[in-house]
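Notes follow the structure.
We show some of the complex, not the whole, and keep each chain where it was.
Residue numbering begins at 1 within each chain, and the chains themselves are lettered A and B in the order written.
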């Protein structure tokens, strides 16, 4: 348990950082939702705030005055237990509440949380605050991915920021790490914060495997494209092949070929592709096809968790072969917070590691991220195994 | 032909009025597109400007410097002759260009037009300017209908303005105007401006008919609802009946029944429905079903044009029974401007009159407005005939 002073500082820093992410935006950028997966930045700012209001202030701060009765409807994401909400695809249709009002909402709730924690402290309250902080950190990564999508899919391709470098180069030599067959232990077993889906510390049996110490690079992926990787059905899952053809997929997201030169949209605008930077914005389907083409495979999340101590990670969320399923003895949390993880445990893939967009203290080697296999707007990449 | 000084004044007034319409908006309101028919206000502001740049400045102002090369792609609506464009359903996905930049674009183009007309005047240029002005006036009505939709479909139901009264009451007695069988003349035959679809002055043969001197009111329509008008298939076209059932239509657009009292969203926010105000925001399908229920019918556009001298009009665009078709000897204009009207002459209905949202000098008794029969976000109403 974190001491309360540190926790409040952690809370305030987190609140400030969300707003810092949005500093470079125009008001207009806060509003749009070009695809259903991408939420408007003002929605993220409001939703993370609503989370503290709904799960902490309403229940625990005496005489707390709700900021605006309509906001529960507007800013609930998917908590069925908490009542009705704007359907997800309508988030970008709402010009109001205005950005200014959302910032007022943030200040109001931040202040109320301070007030509450100056009056009262308890294990239960601290746990709730801690989950609220981690929830906001999770949305900080989504803010970055969603802003990139909003700007990167605009025909004007505006820059986001000079300081968020989303395509860092890696120069170490590629090599294979070998792990021996045997029983290994998986899951969260220490003091610090984790989500319910990491609990259920348990044993797995792994067979001999090798795993790369380096992420797949853009250069390697250009070879795959040149070798007609997107046209060879035998490399793809049936569902992946349909996805390629129905969406006319020919490159990772944000890539453009102009006069035979490869470019990608980055947070600094359109740039020539760095061959040594780790591949990014690929779907699981593309990760799989590439691994087939290389006569390799994608590691499971268990292999990754055991081997991760032997290589650097954290630049790309790494697709794994593992489906997102409950660990043995998994128990979902009680009440509305129980909707956080468990109800998504079907038809999604686990990603491990973390990315350039992951907030400080928001990943760890037991962290289980998860997305549908066709999604690419996160900072997703690939590490091979065999 | 309007004298050039008057025409320039007319141009400048028109440009100012578009901006006046947007005065009450927040920046955020300029951006969203909640349904495909509703364009973001900033798009209207940019598109009307692009029209002057594309069809006048590029061709006629020597050394004219295009404001931004990307804007033709962003602000073209449907002119195939002019090149590629953002697909209509994506207009609300574009946060950039910013509202500020769109206003700069407006100032730049307005100034360039002034410059051009101070240098050069000709019949051809004046005609082009006049069509550009009328084009912008047409978009002024769309600005008002689209703003109403954006705010009226927001869960917070914010007000637009205290001064735009969209539900004025009419107190004159309902009566029937009789017109005798015979040959009548239809179409535009005077000096002033008109669109190509009003030309082809021609004769029609009308049979005896009667037409109401008053629009159908909200009070009458509430009777239709109470009499289960929305549940009696025999009142509806087959296509209208499908539309009612697939969209679960039970009232005109913007109506809400709260604790047995009828309300509607107006430019001043949610209000009790005025029984004496003319019915608004109905589809042609609803107009037809109501007229069947009354044992009446909807007048044709020819009946309307001949009878309009005998009653007040201009509060609601009045659905007619007439399909939008070319008049005999219709000739569409040459070049890109030929796409203005003719290519929409299938599967649409003619509306006559004008509405509370119609700009000054932008309607006349020969004016042919047209929309698909299911659309309701315009200020549409109904006048009965028999």
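The rule is simple: a contact is a pair of C-beta atoms (placed from the backbone, for glycine too) under 8 Å apart; a residue touches a chain by one contact, two chains touch by 3 or more.
Computed from a predicted model, the values in this text were never measured in an experiment.
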Subunit number of the complete homomer, 2 shown here: 4
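Going forward, only the chains that are shown with their structure count from here on.
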Centre-of-Cα separation between subunit B and subunit A, whole angstrom: 45
Touch list for subunit A against partner subunit B, complex: 26-34, 42, 70, 73-74, 86, 90, 92-99, 150-151, 153-156, 158
